[in-house]
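Take a look at this one; I'll ask things after.
Showing chain A:
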Amino acid sequence: MAAADQPILDVRDLRTYFFREEGTVKAVDGASFEVFAGRTVGIVGESGCGKTVTAKSILRIVERPGRVVGGQIYLRRAAHNGQASTVDLATLDPDGAEIRRIRGGDIALVFQEPMSSISPVHTIGNQMVETVQLHTGLGASAAREQAIEMLRLVGIPKPERRIDEYAFQLSGGLRQRAMIALALGGHPRILIADEPTTALDVTTQAQILDLLRHLQAQEQMAIVLITHNLGVVAEMCDEVVVMYLGRVVERGPVDAIFHAPKHPYTRMLLRSIPSIHAQVRTKLPTIAGSIPHPFNRPRGCPFHPRCPDFMPGVCDQNEPELRAVSESQAVSCFLYGAP
Partner candidate 1 sequence: MLAYLSRRVVLALLTVGAISVLSFVIIRLPPGDYISSYIASVSMSGGFVSEQEVQVLRREYGLDKPVYVQYLRWMGMVVQGRFGVSLEYRRPVSEVIGDRLWLTMVVAIAAVVLTWALALPIGIYSAVRQYSLGDYIATFVGFIGLAVPSFMLALVLMYLGFKYFNANIGGLFSGEFDLAPWSLAKVWDLAKHLPLPTLILALAGTAQLIRIMRANLLDELSKPYVVTARARGLSERRVILKYPVRVALNPFASTIGYLLPYVVSGSIIVSLVLGLPTVGPLLLRALVAQDMFLAGTIVLLLGVLTVVGTFLSDLMLLWIDPRIRLEGTR
Partner candidate 2 sequence: MPSIAQSWLLSEDGKSATIYLRKGHKWSDGAPFTADDFVFWYEDIYLNTDIQPVPNPDFMVNGKSGVLRKINDTTVRFEFPEPNYLFLDILAGSTAMGGGMAQQGYEDRTMGAYRPAHYIKQFHPKYVGKDEADRKAKAAGFPSWVAYIKNRWDWRLNPDLPMLTPWKTATPINTPTWVLERNPYFYEVDTAGNQLPYLDRIVMTLAENLEVLNLRAIAGEYDLQERHTAMPKIPVFLENRDKVGYNLALDPALNGCDAVLQTNQAYDGDPEIVAWLHTADFRRALSMGIDRDQLNETFWLGLGTPGSVAPNESLPYSPGPEWRNKWATLDLAQANGLLDKVGLSKKDADGYRLRTDGKGRLRLEIATAAGSFINHTQISEMVKEQWKKIGIQGDVKEFERSLHFTRMRSNEQQIAVWANDGSEVLYLFPRHALPVDPVEAFLGKPIADWYASKGTAGKAPKDPELLRALDLFRSANGKKTEERYKIAQEIWKILVDQVYSIGTVGQSPAVMGVRVMSRKLGNMASRQINAQHCRTPGSSQPSTYYFKG
């Protein structure tokens, strides 16, 4: 198989649990998806469905008492001899040197709140130079040069001056750009962007998304876009992963998901997008009920209490598995195959 056909990141049956005294929270409970170079995967779902924990799990930076308890996270990376090798991130020591090289160097992370994601008491330059040095081994002044370049790359005007400023001195859009620049410091091949545009106004949102696309084209980066905004997904992504209560309920190419959603949950999500074609003053459909409390995870299919197609005796008894329904699309629902 050609290298391009192989995913550079292959997440299989990832499970991350939080062990609290009150009980175990299964924040991610069997998530599987693949990420290809130069392409974008969107992970969507309501708040609390495990999107962010999935991102942190990949980097192995889940806070205690959380822990990756199962699954594999295969990362294909260039080894020293030019050959590609594959590591399972799930088996690495989370405090070890290897995973630290991967963080920022292979996989970078951008958060939704640029203000609080950059240290308030260090200049942007300070943090950027640190990252660059860490992953490139450059000297201080060379690293600074590169940091300025990076800032220029993400479209920050007068980067020579901005580099010595603090996050709170920048406007929201610039801050997010700086954040992206910071993430790119180690030339990662995968960028995980966790709600990168949520805190921004619509115009700025568009600019940032443009920037991401532009960078992706230029650096051949894979992007994992975590969002609850299906509009963004439609605009940006090649693949979509829909998560509910820590599980992947459906995944597939963006067209398939948007035009032929299989899982009742996906359908409901799509229906809740306001449409310009809709009649004025029609009530926006909402998803009935709310997400169950993490401790009170329902038996059977986790979505069954809210599901319009709930089949008593089936959905509340057995857990569905993710099954392919077409060449590229998979769904976990008993509507598409009995247990």
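Convention: a residue touches a chain if its C-beta (ideal position, glycine included) is under 8 Å from a C-beta of that chain, and two chains touch if they have at least 3 such contacts; residues count from 1.
The set was built so that all candidates are chains of the complex that A comes from, given by their letters.
Keep in mind it's a predicted model, so treat the numbers as computed, not measured.
Asker: Which single candidate from 1 or 2 touches chain A in this complex?
Answerer: 1
Asker: Quick check: in the complex, which residue numbers of chain A touch candidate 1?
Answerer: 56, 59, 61, 63, 95, 100-105, 108-109, 111, 113, 116-122, 127, 130-131, 134-135, 166, 168-169, 179, 182-183, 185-186
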